[in-house]
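Every protein chain but one is kept in place in this view of the complex.
Up next, chain A:
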Amino acid sequence: MPVIEVNGLCKKFMLRADRADSFSKMFNTLFRRANHGEDREFWALKDVSFSVPEGKSVGVIGVNGSGKSTLLKLLTGTLRPTKGHITVRGKRSSLIELGAGFHPDFSGRDNVYLNGMILGMSRARVKEKFEEIVAFAELEQFIDVPVKYYSSGMQARLGFAAATAVEPDILIVDEVLAVGDSSFQLKCLSRIREMQGRGVSIVLVSHGMGDIEAVCDEVLWLHKGEAVMFGNTGDVVREYRVNQGLPLPGHAGA
């Protein structure tokens, strides 16, 4: 059974010119009936379908504004679809943004605990995993320092370590591998590999075709909210490269 099934998924946002977002505005419009500008619809996703077989990993590619992040938010549950069906089977963990949910004034320790609990671990579970998380993030010396003094690389390391410690069946990752130095990127990739070895499915959004090729079995290419192509990683990435005018591997140095 596929771990993720998405069928005819649509997501509409209303770009409201003048939404009454306070009682006083609402009160004003009652009397003036002024409605400057029209509400505009914006379809961030249009009829997208794909599925992820158990144990397989899927990449999502596309230029900025193609709906990648919206798709991930729908998969994690922070957004609800306008139309369509989503079925996700298994425990999810996500890393949508570098340090999402970290509070800058609190220490790395406090943030690991809270983030772990938000991602679905009990306090006791975080405690069990704590050493491992800190060791992976290589932050033993800085774990009691407020996160606001961390570099972006340090935050990324801690966020990645916490999100993967949940031991999910599905890990949803948005463009975080691009942060941090190459040794961290390698470390993340090897952790992802190790998780894949255990049968974990990865959904990865990335602009780095290298990462996509290294991690994903299949790729979904989105453009302006529509699925351009869904299939085998090699095929989709090749098409995408041609379409984007990116050099094909092997031709790069020529």
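One rule holds in what follows: contacts are C-beta pairs under 8 Å (C-beta built on N, C-alpha and C of every residue); 3 or more make two chains touch, one makes a residue touch a chain; residues count from 1.
As a convention for this text, contacts and distances are computed from a predicted model.
Q: Select, from "GSCFA family protein", "C-type cytochrome", "Transport permease protein" or "2-oxoglutarate ferredoxin oxidoreductase subunit alpha", the UniProt-recorded name of the complex's unshown chain.
A: Per the UniProt record, that chain is "Transport permease protein".
Q: Among A:Leu45, A:Val60, A:Val88 or A:Ile133, which residue is in contact with the omitted chain in the full complex?
A: If we include the chain that is not displayed, A:Val88 is the one touching it.
Q: Out of A:Met121, A:Ile212 or A:Val237, which residue would touch the omitted chain in the full complex?
A: Candidates A:Met121, A:Ile212 or A:Val237; residue touching the omitted chain: A:Met121.
Q: So that we can see where the missing chain sits, which residues of chain A does it touch?
A: Looking at chain A, the ones touching the missing chain are residues 13, 20-24, 26, 73-74, 76-92, 94, 96-97, 100-101, 103, 105-106, 110, 113-114, 117-123.
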